[in-house]
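As structure tokens, the structure follows; a few thoughts come after it.
Every protein chain of the complex appears in place save one, which is left out.
Moving on to subunit A:
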Amino acid sequence: MSNHPIVKMEQVSFKYEREWVVKDVNLTIRQGQFLGLVGPNGSGKSTLIKLMLGLAKPDRGSITLYDRPIKNFSNWQEIGFVSQKANSFNSGFPATVLEVVKAGLVSRIGTFKFFNKKHKDKAMQALHTVEMEDYAHSNIGELSGGQQQRVFIARALVSDPSLLILDEPTVGVDAKHVTEFYDLLGRLNKEQGITLLMVTHDIGTITEHATHVVCMNKTVHFHGNTEEYKEFNDEDLNRLYGHSVQQLTHNHDHDEVNPS
């Protein structure tokens, strides 16, 4: 069971318009790993996740989830996701926190079946995990950004996923809850064997918690365990990272001078 590949991307490339945003990515995520995904702004991290979740279709390459080509994959309750844009929803939306978290159970419940008491309890439990149960009946739009983020984390956890994908989940969350959140992730990973993929810019913290690190800028520049990453970080990676960032800024300037 352990070490079994859950996500497998082979030679995956993708572009929104003309330029490749993700290029020739090979990435395997194995069961039980806690993977930190890092890279500069615009390096394609969120896009890579969209591809992984079938929210965007790759122009080239193949993606398998739990040994199935993504287009045949249907076990969505196995996957929990917190989007980077989670709290860009319509803030006037008339829904309570509880209703939002229950929506995370849709895949688990299945078509033609209804929400019941058990699902409510499950949602309350997930809210308890992120210490938001007191807000269960509050309107989601009336919470602070960090509180909303915690609700979306609860929504991702509520279906008991075996793979949790988090795109900068702690942005706007206060220090106390970030620490608790990392502790929670650690427990989920070690005690329940949940596989984690987390995008973050907080390289220092992620290397303390993750088992593996992936560094990308359009393509994967580094993929290894945290120890290897720390060695790599000192020499090559800083250069690579810095170089990439410079190149990115350069491209940007070029675009402004000569818009295409």
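Criterion: a contact is a pair of C-beta atoms (placed from the backbone, for glycine too) under 8 Å apart; a residue touches a chain by one contact, two chains touch by 3 or more; residues count from 1.
Everything below uses one rule, namely that contacts and distances are computed from a predicted model.
Here one chain is missing from view; checked against "Fe-S cluster assembly protein SufD", "Nitrogen fixation NifU-like protein", "Zinc transport system permease protein" or "Fe-S oxidoreductase", UniProt names that protein "Zinc transport system permease protein". Across A:Gln11, A:Asn26 or A:Ser74, the single residue that touches the chain missing here is A:Ser74.
Residue A:Gly104 is the one among A:Gly44, A:Pro58 or A:Gly104 that touches the chain not shown. Touching residues on subunit A toward the chain that is not drawn are 53-55, 74, 76, 79, 81, 83, 89-90, 92-96, 98-100, 102-104, 106-107, 109, 111-112, 114-115, 137-139, 155.
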